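This is the structure I have questions about; it appears just below.
Omission of a single protein chain aside, the complex is shown with its protein chains in their original locations.
Right after this comes subunit A.
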Amino acid sequence: MTNQALEIKRLHQYFNRGTSNERHILRGLDLTLDSGEFVAVIGGNGAGKSTLMNSIAGNLPVDEGQILINQEDVTYESVAQRARLIGRVFQDPQMGTAPLLTVEENLSLAMLRGQRRKILTPGVKRRQRAFLQEKLALLNLGLEDRLGAEIGLLSGGQRQAITLLMATLQNPAILLLDEHTAALDPETSQIVMNLTAKLVAEQHLTTLMITHNMAAALQFGNRLIMLDHGKIAVDIRGAEKEKLTVPDLLALFKQRSGQELTDDAMLLS
């Protein structure tokens, strides 16, 4: 199988390396994602979920190891350089959009991800308007009539839905979702999550989704990874994942790591 969207080899990440406060966050993590896989990532606090995400996106320089996206070595590329391969939605809805720019301007920026931006071409193109409206209409939030609105005036859920759209407009080689519904209310969270599933399925996007919500991790995606102490403790896919329940998952975690995993969403349901 050569069709690997993401390949991480022996990834080590440290915080405060070389000081007495050194923490070894990722400990030789190996991970390969085949094209089209939708992977949910769970794990306790400090397991290395965010560190993994930031390493792939380029926000954290790699201490040791190698990262390939679509067989291209991006280990030492900056966030902006590897953006041509990556679509990303952050946990904080404020983070994924530019608040003073309009909905249309934000989407137009995302349309050019991975391309050379020109000085003599208008940033917002009239001929793209119908296409962008069509895409916005898919969100079902009435945003197709608000192309000219400043993004900062929209709600967190609307902004997150637009960020998701921006991340997927250009068919990224890998879609990174960093607890992207955690900051939303349950209802909006559900809308954004369903939207995510729809976009991922339609465009066959290879996706890595961090979540704190075990039910969501089981409901969405065709592979589940549990991180523990900077390594992959559990890796379940396909039919086996379909059968899995939340209690199974908690038991599995306790067995592998010797710790209790707390799931906020579990307590509520």
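Here, a contact is a pair of C-beta atoms (placed from the backbone, for glycine too) under 8 Å apart; a residue touches a chain by one contact, two chains touch by 3 or more; residues count from 1.
One rule holds in what follows: contacts and distances are computed from a predicted model.
The chain not displayed here is annotated in its UniProt record as "ABC transporter permease", chosen from "Methyl-accepting transducer domain-containing protein", "Transcriptional regulator", "ABC transporter permease" or "Yip1 domain-containing protein".
In the complete complex, the hidden chain is touched by one of A:Leu109, A:Leu138, A:Ala197 or A:Leu252, namely A:Leu109.
Touching residues on subunit A toward the chain that is not drawn are 57, 78-81, 83-84, 86, 88, 90, 94-101, 105-106, 108-110, 112-115, 117-124, 166-167.
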